[in-house]
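For chain A:
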Amino acid sequence: MTTFFVVATAAKLVLFLVGIITCGALMVWVERRMSAMIQDRIGPVRANAGPFRLWGLVHIAADGLKMMIKEDFIPRRADKLLHALAPMLAIFPVLVTFAVVPFGPTIDFGHLGSVNHLGPLFEGRWATTLQVAQVDVGLLFVLAIAGTGVVGAVIAGAASDNRYSLLGSLRAASQLVSYEVTLGLSLVGCVLVFGTLRLEDMVLWQHHHTWGVVVQPLGFVLFLAAAIAESKRTPFDLPEGESEIVAGYFVEYSGMKFAAFYLGELMEIGVLACFLAVFFFGGWDVPFLRADGIHLSLPMLGAKFWAMPHWSVVLLQLGAFGLKVCGLIFLQMAIRWTLPRMRYDQLMELGWKAILPLSLANVAVTAVVLHALR
Partner candidate 1 sequence: MPYVVKRPERDIWEQSYIPETVRGMGVTLRHFFRNVIGRRDTVTILYPEVQRPYPPRFRGLHRLTQRDDGSPRCTACMCCQTACPAECIHIVAGSYPDGHPLAFVEKYPAEFWIDELRCVFCGLCVEACPCDAIRMDTGLHARPVEARPHLMYERNLLLSITDAKGDVLTANPRKK
Partner candidate 2 sequence: MPKLTIDGREIEVEAGVTLIEAARRMGIKTPHFCWHPELSVAANCRMCLVEIEKNPKLQPACQIPAAEGMVVHTENPRVREARRAIMEYLLLNHPVDCPICDQSGECKLQDYYMLYDLKSSRLASEEDKVRKRKHVPFGPHVVYDAERCVMCTRCVRFCAEYVKDPMLCEVHRGDHSEIDVSPDRTLEHGYSLMTAHICPVGALTSRDFRFQCRVWFLKAAETICPGCATGCSACLDHNRGRAFRLRPRVNNAVNRCWLCDDGVLSYRFHNDHRLCSPSLGRGNPQPASWEDALSEAAAALGKTPKAERAAVLSAERTCEENWALIVFAREALGIERFFLAARPDGTADQRLRSADKNPNRAGVRLMLGAEPEPMTALLEAATAGRIRAVIALGAEASAAGVEPSTGLLRLGTVVSIAERTGTLPDAAHVRLPCGSWAQSAGTFVNAKGMAQEFGRAMPLGDGLLDVHEILARLARRLDLSFPYKTAAEVRTAVAGRLPEAGAAGGAP
């Protein structure tokens, strides 16, 4: 383990953590402003830094400040330890799954200026892959960690000594467990096609062949539905419900503990957008852009090639990944402000009677087709 490896990993880790937490905070603003725009409102634009209102961006700082100053209320008969533990458990899977997201190809700091003929993933003295951890069982790791998300919700509800909390956590638990099945199954098709569990290799397959959404369109839709259900957002926001169970399992949370739940939920959107990009939209892949430059092969003009230096290719691909993630976040938010919430029986019906059989069928058909093609 070289010094460079340690430094690079630490740098990626810090970069990513800072990035996603900032991103989560920014998404609070995006969510508010976007819903306002959709509903012909202005949204919160009151907070200001002197004369600057920055379209309401200062509200994030104001909210943060408020959350820190607020009384950290713990119900008298609550389980103090579990009550404090629950928000950490809720935010933990979100942060950890980010570790395996390949947000760019390998970058070689020794040859930034030259043209890269080695392909997107290679090894070298000053080279590092733009991914915090390359894990062989990447996908399984993701599913395993994501599965622990329910623990935070259940513990929060059980530790709060509040009936609403308990009901909310029960709803959350059954919803998350139901949709986790589909979440995994809808990705089996991808795994069959890509032939790997390593996320960076999945991206590589799409880089060489075509995007996952093309070969697995049904898988995409199913995964998107299951993923939104996993993130407990509209139309699947049953664990909360002002008129029935108030704020669900985090009724009894305030201050930074509440912020942890709230930010965790928003960052989950970011994580989901990352995985959607990685599984179905080619990750950092830019069409026609190879590691050494742009390859165009059009029927009329024949094959053309423009060589590009290594740094510009990596930069373009990083930008593409960012753009895809932003687009997918936007998609999720648009869905949230479009669809009305489901009834609980409809939620379960959709999960068990529609999405699950469809994802099984998807696996079967994919397997048969792949076998026939071989």
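The candidate set was assembled so that all candidates are chains of the complex that A comes from, given by their letters.
We take it that a contact is a pair of C-beta atoms (placed from the backbone, for glycine too) under 8 Å apart; a residue touches a chain by one contact, two chains touch by 3 or more; residues count from 1.
From a predicted model like this one, the values you see are computed outputs, not experimental measurements.
*Asks:* My understanding is that every option belongs to the complex but just one is in contact with chain A. Which one, out of 1 or 2?
*Replies:* 1
*Asks:* In the complex formed with candidate 1, which residues of chain A make contact?
*Replies:* 34, 36-42, 221, 334-335, 337-339
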